[in-house]
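In this view, the complex is presented without one of its protein chains, the others remaining in place.
Per-chain residue numbering starts at 1, and chain names A and B are given in the order in which the chains are listed.
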Amino acid sequence: MTDGMALLGPALGLSAILFSLGVAGVLLRRNVIVLFVCIELMLNAVNLTFVALAQLHGASGQVMVFFVMTVAAAEAAVGLAIILAIFRHKQSVDLQNINLLRG
Amino acid sequence: MIASQWVWLAVAFPLAGFLVNGALALRRAPATTAVSIVGPGVLLAAFAVSLGIFFGLLRDPPHQPHMVPLWSWMPVGSLDVTLAFQVDQLSTVMLLVVTGVGSLIHLFSVGYMREDPGYARYFAYLNLFVVFMLVLVLGSNLPTLFIGWEGVGLCSYLLIGFWFSEKANADAGKKAFIMNRIGDFGVLAAMFLLWRELGTLEFADIAARAPAGLAPGGAIVTLITLFLFLGCTGKSAQIPLYTWLPDAMAGPTPVSALIHAATMVTAGVYLVARTNVLFAMAPLSSALVAGVGAVTALFAATIALRQYDIKKVLAYSTVSQLGYMFLGVGSAAFAGGIFHLVTHAFFKALLFLGAGSVIHAMHHAYHATHSHEDAQDMRNMGGLRQHMPVTFWLMTIATLAIAGIPPFSGFFSKDEILASAFARGAEMPVYYVFYAFGLAAALLTAFYMARLIAMTFLGDNRSGAEERRHLYEAPWIMTGPLLVLGILSVIGGVINLPVFAGGHHALEGWLEPVTAAGAAFARVELPHGSTELALVGGAVLVGAVGLLLGYRATLTRKTPPAREAPADTGLALVLNRKYYVDEIYDAAVVRPLVWLSRVVLWKGVDQGLIDGAAVNGSARVSRGFGWLGSRLQTGQVGVYVVFFLVGALWILRAMIR
Partner (left out) sequence: MTEAVFYVFAACAVATASMCVLSRSAMSAVLWLTATMLSLAALYVLLGAEFVAAIQVLVYAGAVMVLFLFVVMLLNLGHPTTDMRGPAAMAATVVIAGLLAIQLFALWSYSPDRLAAEIAQAPEFSDPASLFAAGQATRDDAVARGVVGAVAAPLFEVYLVPFEITSILLLTAIVGAVVLAKRKI
């Protein structure tokens, strides 16, 4: 058992804190770009759990981190493009001005 | 035996006639000649088949009915209803009556209906009626009988409302149809009960299993027979469901003769005779059948006393005579009931066709002078004897027959029924009352028939001087059938001549295999010797007195024409308005039902509850939920995130513990 293995619990706890911070950010902020930043934060928190548990379960966890990163990159690219399109349309990135889904 | 296998031909011929005439009715151009040949032709062919079957049976009388299964109709579990015909003594008698009398009436119709625009349609309906009537009398089980039972009801409805452009006629058709529905419920209920108790609906099996499977005089068999009799009161116009039959006279007169006098209305009598074992096992029901028959016979006869419409008189006479038949079958004289059914078919068909001939002549006379008088009102007739002698003499024969004057056919059949009722009185004294009712009805029957003849044919003519010159005897195509029926009315009694008249109750012996099952439980021993002669003498006396009284009462008083007649008063008015039974039914049943349907069921239940609460209500509720849901859709991402997270928390709570 390496030193890293003893860090399993703290690493999981840290990921919990970071995830909660990301959630808080999503709830708190209205700026769409910041919202995206917070989502990236949550993804990173999840990545941390993957890496931490990879110590026990082998390289699969680390491979999963690659996939998460890929998806995150794709999501960021498309999401930011959408933000650009919306901004061109509304001249704003404030969520309060974006309510196209209103029923 | 071989001939019986061809019985389906008797049904197939009229069916083919219906199809051909029905097709011709759809054509624009009238095909009068073709219809005139096809319509009566198929009936004559069916009659020929019936004769062949009859002679086949006569040569070799079977103890078991010949079964002619056509196809399996309802094979459901242990219930396997076969569409099958059965040829035995009873159904052969009915077969001969239906096709024989039917043929004559079809021939008469050629003359009577020739100028009607709906000529082809008329014969199509009439042929279809014969099809269903034959299915009724030939069916070897209750469901097959029920096809015919419903089918003749349908044809009756179609033919009563034949001239449907007048609302009264269409209403009369509806009335007949709806009143018959009440009776049909009884037949269905009886079928269900029989199936539950005996596990069969075949007549032969019922006769075989009923003695062991049902307790004689028990509640079950009484209930079954009461339900059956409810059906009979509807179809055969007995109290309390008789009111449709007088209204049914709205149809063409030959229809009244065929359906509402000779054949369809006797289906109830046939049903009782067919299920005689059940009725014999239920003395209570039998007494009720006899009682209702006797009361109806008397009740209808009193109404007939004060009717002016010639067909209405005959209609109430039919109700009364049907009551006689039920008195007979209710007294366990099943053969007697069938006997009267046959003779009644002869003389009542003759009376109706004679009336049709009179109406035909009156109608033409009024038509020639463009008068709008009522061609059916007897007060407008009188003295027709000079103008239509053939009709007069034939109707007189029928009158003597129905009044029970020997040696005409009605005498023998009526006498046998009264004697049976009297004989049953030894066991159940209430039958003496029924006998007295029957005798009183016989008096009244003779009275109103004499009145009819006197008002129509005797005395001075009241139709008007101009019209008088246009009154002619009907053509041979109409008088020919009348003549045949007249002969049958005279000699019809020979089929069941009693011992004192030199006979040996031929029809009774002929029907013995059918009625044997019932005779095991209830056998009527006809009185012999002096009692018999006294009964016969009494009946003849009553008939003769009735005729004389009716003749005198009508001719000694001057009858004014309908347009000048003073309004009836007192008892005469009550009789003329038929004891106000229609009005009572209207107030007691129809109006409450209409009110219930309209106010409660339509406005209340349908519009209020179903439309308002259920249909529109559910729509409103879902719209309300939709509105609530749409409030959640704010378009604000933050709100969505909150919902999402609350859900996520919820799931997480369940996973982490």
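One rule holds in what follows: a residue touches a chain if its C-beta (ideal position, glycine included) is under 8 Å from a C-beta of that chain, and two chains touch if they have at least 3 such contacts.
Remember, predicted model here, so these are calculated numbers, not experimental data.
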| item | value |
| --- | --- |
| Contact list for the unshown chain, restricted to visible chains | A, B |
| Subunit A residues that touch the omitted chain in the full complex | 1-25, 27-31, 33-34, 36-38, 40-41, 44, 47-49, 51-52, 54-60, 62-63, 65-67, 69-78, 80-85, 87-88, 93-94 |
| Chain not shown, touching residues in subunit B | 638, 642, 645-646, 648-649, 652-653, 656 |
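Here is the rule we go by: only the chains that are shown with their structure count from here on.
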| item | value |
| --- | --- |
| Subunit A-subunit B separation of Cα centroids, rounded to whole Å | 90 |
| Touching residues (chain side subunit A, partner subunit B) in the complex | 23, 26-27, 30, 35, 95-96, 98-103 |
| Residues of subunit B that touch subunit A when the two form their complex | 629-638, 640-642, 645 |
